[in-house]
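Working notes, structure below.
The complex is shown incomplete by one protein chain, all other protein chains being positioned as in the whole.
Naming follows writing order (A, B and C), and every chain is counted from residue 1.
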Amino acid sequence: MAAVTMVEAIRQALSEEMERDPAVVLIGEDISVYGGAFKVTEGLLNKFGWERVIDTPISESAIIGAAVGMSYMGLRPVAEMQFIDFLACAFNQMTNFVAKSHYRWGAPVPMVVRGPSGGGVHGGPFHSANPEMYYAHTPGLKVVYPSTPYDAKGLLKSAIRDNNPVLFLEHKFLYRRIKEELPEGEYTVPLGKAIVRREGADLTIISYAAMMHTSLEAAEKLAAEGISAEVIDLRTLMPLDKETILASVKKTSKLLIVHEDTRTGGIAGEIAAMVCENAFEDLDGPIQRVTSLDTPVPYSPPLEERFLPGVPDVMRAARELAQY
Amino acid sequence: MAAVTMVEAIRQALSEEMERDPAVVLIGEDISVYGGAFKVTEGLLNKFGWERVIDTPISESAIIGAAVGMSYMGLRPVAEMQFIDFLACAFNQMTNFVAKSHYRWGAPVPMVVRGPSGGGVHGGPFHSANPEMYYAHTPGLKVVYPSTPYDAKGLLKSAIRDNNPVLFLEHKFLYRRIKEELPEGEYTVPLGKAIVRREGADLTIISYAAMMHTSLEAAEKLAAEGISAEVIDLRTLMPLDKETILASVKKTSKLLIVHEDTRTGGIAGEIAAMVCENAFEDLDGPIQRVTSLDTPVPYSPPLEERFLPGVPDVMRAARELAQY
Amino acid sequence: MAQTLSREQHLDLYYYMRLNRSLEERMVRLFRQSKIVGGLYSSLGQEGISVGTAYALEARDWMAPMIRNIGALLVKGCKPRDIFTQHMAKYTSPTLGKDGTSHFGDLKTKHIVSPISMLGDLIPVLAGVGIAGRYLGQKIVAMTWIGDGGTSTGVFHEGMNFAAVQRAPLVCVVENNQWAYSTPVKRQVPIRNLAERAKSYGIASAIVDGNDVLAVYQAAKDAVERCRAGDGPVMIEAKTHRMRGHAQHDPAEYVPKAMVEYWTAQDPIGRYEKYLTNAGLWNEKKKAEIDARIERELDEDQKFAEESPLPPAELAEQGVFCDGCHEIKARWERPVEEVTPPRCSIEMDGWTVEDFGQLENIETEKMESVAVSKLAPSDQRSENVSGDAKSGVRSGGQKNTGAKSPARHPLRKGKN
Partner (left out) sequence: MAQTLSREQHLDLYYYMRLNRSLEERMVRLFRQSKIVGGLYSSLGQEGISVGTAYALEARDWMAPMIRNIGALLVKGCKPRDIFTQHMAKYTSPTLGKDGTSHFGDLKTKHIVSPISMLGDLIPVLAGVGIAGRYLGQKIVAMTWIGDGGTSTGVFHEGMNFAAVQRAPLVCVVENNQWAYSTPVKRQVPIRNLAERAKSYGIASAIVDGNDVLAVYQAAKDAVERCRAGDGPVMIEAKTHRMRGHAQHDPAEYVPKAMVEYWTAQDPIGRYEKYLTNAGLWNEKKKAEIDARIERELDEDQKFAEESPLPPAELAEQGVFCDGCHEIKARWERPVEEVTPPRCSIEMDGWTVEDFGQLENIETEKMESVAVSKLAPSDQRSENVSGDAKSGVRSGGQKNTGAKSPARHPLRKGKN
């Protein structure tokens, strides 16, 4: 099998799920004839027709709202946000209608909301969002943010089959930058399970999405300096895989969390609190964070570069922690 | 001076600021003739007229949007959400237009968004929101959540005079339940400053809004058991008063954070991470959290009671921590 | 036409309106006894709308109520005990006490979607229900209600526009009760008839006397048939009045006394009783029978509710996620082969762009004498109102360029 990009892996997941289950339909802006702003749904119109690849007006609240309605009818809609930033326009529907449905009145909402997320491509303040914490902080939603084509495909399939609303974030920096060979047959990757991408002994680095690659690169370089970093890819942010995190912290006794989301209120805080609660005695050093700045995402390349965490930032923090 | 409720204190702040500065105008649903759902703006129409107490259609995005526009003209609008839950309907305007304005193009947005927040009054899933972390996590916004009439008045005045957008949360459980005598003359309470409500030696309890009273009550009872708890009222969540927090943690070596917001992604995590980073060596026990459940706010009284943290929950956690 | 209703059906309408009212009257008493948790909204005077519209639905159809649509819930098969227990936050309520008021639904049998408090959100949700129903071949109609105030929300607009583009089988009933909380409709919406808004979505609309249950039923029936035939959404504006404050806590001092008096005389139940009598559709005895039945049912259900326990505290922790507690299954009423490859690659009617824009259609006079007609002077502004003030239905403005004849299923052409 040829290696595929993340875009292709996601497209495969959609296509295979639609073939498998006629209840799976797509809804979003410019997803049919055009195949979506990032061409993720390209070709699906021809395969599945107008009734299953539904173009909408520029109405994010209507997209999310209609998807909920469809899910009540037993369908499994996958809604695309042209950029995940625009989910802000449907925030009320997501956090109040979708998230609370099952708890309030026992109505499950088996839908997926997916879209290009993250920075690093000079998208500026409105095309670079990492909105994971708005939604991970909202009880009732699951949040997935894969870092590889393999995971993207397997996790999206699980998300579609899940009986709960899943926010599926696709880092646009990774869309076409990495390729991976995928297995022939059908496979899934379970939601809620982190993965140890690299074993290590001196400290644990937790990350996800694009920063997972930054962290891995840093870990490679740290190894050359004699620092052995274990790297965990969260993959799913909600529910959080506490077991994998705690097991690693117990092993390395030191924890560094790296995320592209802004610092204050990012998931690093949640992980820090969780680890304090469950493995305080195991910690041999202060939990550290490497994150983006607490600012909007700036446009100009030098600014965005400063905004985003880089390999040197991770290395610096890891070194300090290792030496602690 | 007679003791006044929080509603009255807030009304005084609005009235005095409007008298002081003709640039201060109010905008919201049913705030004029009716005086607002909680009667906070009662009487202000008669005093300041229709041009300054602006009723709107049921359009939260228009309210926030119009307020930004007004602020660009040098006004200082104070927008009321009938319930803060409905700010979800203007989430995009708040997080993308309002929050990023100054950073992006140097246009300050001197506006306040205020509204009744919090649970404990059987308001159910859509009238009990504690949305602080959605906004504290958004760079560019300040977030205030007072616990007393005195603070509410002084902080609202500061918020109105601030050159930045401030989300001013008013806990509806406290609206009329506590009274306080206010000073005769004009005073303000600065944004970004926490206050030590109770000195203590054995552990620090950080809280705000309604939970501050729960924490204080617990502290009193703990004192009877021989446990001396210091209680900090954050008052402002963004910017966070790190100094006051760290000073207290250095003194007591133990930290318990109590909030009514749901657990995962609540501000306790942020504080835990910040304290780990800055005072790890001072900690003599795991940072603990007492929070609401990770669920929507349920309606029925026994459910809401279980959902919300109570005095016994705080005491239990404090006892454990003190004995650690 | 009203004539098509049988005597029994006529009496049904009375039964539901009266049940609605008596139920709410009891709840006011319970509220005063502090047995109601949270707020209590009244639909006094608006029963004809809830009952008349919902009565036009079939069992397979879907609906989602708003706060003043208890009548619609009753018509759709909910029992007074559902309403009592919801308002008392009891464990026996449809939501087990997790939510209150009319915030409940039933996906399996009654086909009711629970509302949320945020106004307008139901419009796109019900559009989605309708579109899904069409996709599954179910031939259902989805109905929901919104207030005059609710039409100001952005999501109302997005939902209506999307439904219109999709020609979804959605009936949107706008209850213009003159007030949104304390805000009179003229300060909420700067037009006379809310049904005007239908035109901006190119869909059909009707304006109806909301206090005339038969007129309401008729308009709803027409709308439902039109939807079921695949002709797209319909908006019905029902004119009425909110006879109480926004909720129990609101004395509604901002409502002119004379306005209340005027509308009291228009009471939909009073008017309908007179009609039934004049039309010889019942007599005193029959009425007494129905009223007695209602009291019996209410007695029983109120007792049930009052004696029901509150939920156990642990319940608060349960049910955020569906962990296998529900089986999710679409009810297919068309062959799934139609929607799976290779047969699903169908063409859609009306997508291809056949015209090049409307430049030819607008007055493009020679540049030299460019004379765009001037804006009407401001004092003529209100003369040009062409609002159809009649009770009746207007066809939408949709121009069906290209389509040969209105397709039943607007998304399919030829093929299957």
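Rule of thumb we're sticking to: contacts are C-beta pairs under 8 Å (C-beta built on N, C-alpha and C of every residue); 3 or more make two chains touch, one makes a residue touch a chain.
Remember, predicted model here, so these are calculated numbers, not experimental data.
Touching the missing chain, out of B:115, B:139, B:269 or B:285, is residue B:139. Touching the missing chain, out of C:47, C:158 or C:250, is residue C:158. Where subunit B meets the missing chain, the touching residues are 19, 22-23, 25, 33, 46-52, 54, 56-57, 59-77, 92-93, 96-97, 100-108, 110, 139-140, 142, 163-164.
Although one chain is not shown, part of subunit A still touches it, namely residues 29-30, 33-34, 37, 55, 57-59, 61-62, 82, 85-86, 88-89, 122-127, 293-296, 298-307. Hidden from this view is one chain, which touches subunit C at 1-2, 152-158, 161-162, 164-165, 167, 176, 178, 184, 186-193, 196-197, 199-204, 206-209, 211-212, 214-215, 218-219, 222-223, 225-226, 229-231, 234, 239-241, 255-256, 258-259, 262-263, 266, 271-272, 274-275, 278-279, 350-351, 353, 356-359, 361-365, 367-368, 370-376, 378-387, 389-401, 405-406.
In the analysis below, only the chains that are shown with their structure count from here on.
The chain with its CA mean position farthest from that of subunit B is C.
Averaged C-alpha coordinates put the centre of subunit A at 38 Å from the centre of subunit C. For subunit B, the set of residues that touch two or more other chains comprises 85, 88-89, 125-126, 293-296, 298.
Residues of subunit C in contact with at least two other chains: 95, 98-99, 103, 116-118, 154-155, 319-320.
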